[in-house]
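Of the protein chains in this complex, all but one are displayed in their positions.
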Amino acid sequence: MSLHFNKETLLEYVEMIFPQIRGEFQIDHLDNGLLIVRLLVHERHLRPGGTVSGPSMFSLADISVYLSVLAAIGPEALTVTTNCSLDFMRKPVSEADLLAHCKLLKLGKSLAVGDVLIYSDGMDKPVARATMTYSIPQAK
Amino acid sequence: MSLHFNKETLLEYVEMIFPQIRGEFQIDHLDNGLLIVRLLVHERHLRPGGTVSGPSMFSLADISVYLSVLAAIGPEALTVTTNCSLDFMRKPVSEADLLAHCKLLKLGKSLAVGDVLIYSDGMDKPVARATMTYSIPQAK
Amino acid sequence: MSLHFNKETLLEYVEMIFPQIRGEFQIDHLDNGLLIVRLLVHERHLRPGGTVSGPSMFSLADISVYLSVLAAIGPEALTVTTNCSLDFMRKPVSEADLLAHCKLLKLGKSLAVGDVLIYSDGMDKPVARATMTYSIPQAK
Partner (left out) sequence: MSLHFNKETLLEYVEMIFPQIRGEFQIDHLDNGLLIVRLLVHERHLRPGGTVSGPSMFSLADISVYLSVLAAIGPEALTVTTNCSLDFMRKPVSEADLLAHCKLLKLGKSLAVGDVLIYSDGMDKPVARATMTYSIPQAK
């Protein structure tokens, strides 16, 4: 399977359709089997004690699977999340970026399933895991 | 079971420990069996097309279960989310507030489980559902 | 919405297409908003200590949502489970039947979502909750 984007064009495309995420994310790696997305952690992502908030981790997991699906199927802005499960397993390291390692487990005609492990930059055990299902609109 | 807070004191307490959420949420109803939390939808919660974003719905579900647990056990700021599952079922109504209806299904010594249905204000079918598990720190 | 089956014809239909479940389940209640399915607990459903096994509870939740979908859309034997989340919250009562209370939260053209609370017969707090997503094959 060849990808429809590279790291640069994929981020550009998503920031064009979702301008509000500009400056939030960076793509560290993209190939057929793995996408690595970095959440550039700022003050607004933190909870008291310096830990990254749950909604920030949800956003990171969600965008990672979305980007993986787009890379595989090409621009389909209407793709929507239908289901997610998340396990929060460890406290993120204070003030470190978060890295989401995302693999597509399924890319069907109408449903895609992506698996995500989230790490604090520099830590070897995951802080969270997520699975996201995306519904892909049918070509008319 | 008597509650440790009423609508006003519960919101005050949570806004004190999480000042960054001030102005985001309102508590519409609180009794032993049901908590209703309102997300005051602003521009920053929206996605293109006027729909409320996934992370905003995650935040609303998360805070609703957190508030339900605090109402039941009293101030325990360290309570943390360990797991969640979410189903996004319908597109939220453009620019309407979201209402989370939350019930605690379990309140054990170390784990609490809350179930949430999220509605667009004025709509009778839920836009999303969520289940959240919280871990409750053990008294020393 | 009128239903395609009543309690008796719904069970008959499902036992015809899945003969291996004969004698396992009973339908206690069926209307537009709620389906109650009873797992007739036998020795083979138990774990040491007399508690009902996880797979038995999964089966009960799964069949409950399947039956709810069939009641609403009519005979579509190919409908398949795509996702489930389950929380096991309390130990089932030894040797009591289990009752699944199932509500359809969404019935779309291609996806249905059902929510289930499972009770030990005679107990007022749920032993488990489940959400199941079914994919509905498109009419050709």
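We just call them A, B and C in the order they show up, numbering each chain from 1.
Throughout what follows, a residue touches a chain if its C-beta (ideal position, glycine included) is under 8 Å from a C-beta of that chain, and two chains touch if they have at least 3 such contacts.
Just so we're clear, the structure is a prediction, and the values are computed from it rather than from any experiment.
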{"item": "Which residue of A:Ile21, A:Ile36, A:Ile73 or A:Met89 touches the chain not shown here", "value": "A:Met89"}
{"item": "Hidden partner chain, residues of chain B it touches", "value": "82-83, 85, 110-111, 133, 135"}
{"item": "Where the missing chain touches chain A, by residue", "value": "85, 87, 89-90, 105-106, 108, 113, 115, 117, 125-126, 129, 131, 133"}
{"item": "Chain C residues that touch the omitted chain in the full complex", "value": "17-18, 20, 44, 47-48, 54-56, 58-59, 62, 77, 80-89"}
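Assume only the chains that are shown with their structure count from here on.
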{"item": "Rounded Å distance, chain A centre to chain B centre (Cα mean)", "value": "24"}
{"item": "Interchain centroid distance [CA atoms averaged], chain B/chain C, Å", "value": "28"}
{"item": "Junction residues of chain C - those touching two or more other chains", "value": "85, 133"}
